[in-house]
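Of the protein chains in this complex, one is absent; all others appear in place.
And then chain A:
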Amino acid sequence: MEKYRIDPNKGMEFGLYTLGDHIPNPLTGDRISSQQRIGEMIELAKLAEEAGIDIFSVGESHQEYFTTQAHSVVLSAIAQATEKIKITSSSTIISTLDPVRVYEDFATIDLISGGRTEIIAGRASRVGNFDLLGYNLRDYEALYEEKFDLLLTLNEKEVVNWDGQFRAPLKNARVLPRPLNGSLPIWRAVGGPPASAIKAGYAGVPMFLATLGGPASSFKRSIDAYRQAAESNGYDPSELPIATAGFFYTAETTQQAQQEVYPHVNQGMQLINGRGYPKQHFAQGADTRDVMNIGSPQQIIEKILYQHELFGHQRYIAQMDFGGVPFDQLKKNIELIGTEILPAVKKYTAKD
């Protein structure tokens, strides 16, 4: 765990992530400018740090309704604006980027941030980036595997000899600058059925698991499969951190939380996924057994602790700004996280 800068004795880490979506507020129909949206993300990271939240992360997407295509640039601004919060990407679409450039960028952000930076590398659920950046969708799997491997190699060695299918060979190439403490924590982004988790386990790298909705117990299968795969390939699962990521929203009561956030989640899903969030499923989301963390602070504490008991994960990372949620409401969420949720989660998950 130390290699990944995680100390389980201090309790489960709690983070925030944004996909960088840029969606009109469904209640007013208004959409803030890209400039304001990016400014508010940076501001949100500062507020998160003040509230004691452990991590802030920004994702890369190349579709309409997004504004963090250059997510590493936004992360760099966050690195400069903050002092102690960890900074990561959720996720970096390594498949259609050059791992050398990604490593240079993130090593630089790590230096700016004073050693607080990580990479979470994924392969995109939407595929507009393939056309835009000049890749063939037929190579979806192969691109991800090859580039992810190269990224890991660059992290382990300063001088690299490498050749592969999708990038010019590297001959005694020095990839600089180096991160502050020699290497960066690099996570593998995982979604969908356990097959993807199994690949992360075989690779022996930390897993960042997306859990959008449904019973927590069904995600337990991916987590078990990940640990088994890691063990069967000679890795010690107790040394490999797991993070879960999913919808979050809190207000004084569960009813108020649902009322405030449903229009945003529904519209966000409509625009990003092509179909809204069924009310029936959303209503079930309030149940303690459902993985979606939307409710009163007390309900969310119960849910997070239930998930922690089930998964034994080291980090939970919350998405609460999806679908054009106004900034004032995000501030209120951070306040409730800092004053009620975080202290309880830390208290019950810390080992000492």
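Points to keep in mind about this one:
Here, a residue touches a chain if its C-beta (ideal position, glycine included) is under 8 Å from a C-beta of that chain, and two chains touch if they have at least 3 such contacts; residues count from 1.
Just so we're on the same page, contacts and distances are computed from a predicted model.
Per the UniProt record, the chain missing from the shown structure is "FMN reductase", taken from the list "(2Fe-2S)-binding protein", "FMN reductase", "Cbb3-type cytochrome oxidase assembly protein CcoS" or "tRNA 2-thiouridine synthesizing protein A". Touching the missing chain, out of A:Gly128, A:Gly164 or A:Pro237, is residue A:Gly128.
Interface note: of A:Gly29, A:Gly234 or A:Gly274, the residue touching the hidden chain in the full complex is A:Gly274.
Among A:Leu27, A:Leu137 or A:Leu176, only A:Leu137 touches the chain left out of the display. Touching residues on chain A toward the chain that is not drawn are 125-128, 137-138, 255, 258-259, 262, 273-275, 278-280, 282-283.
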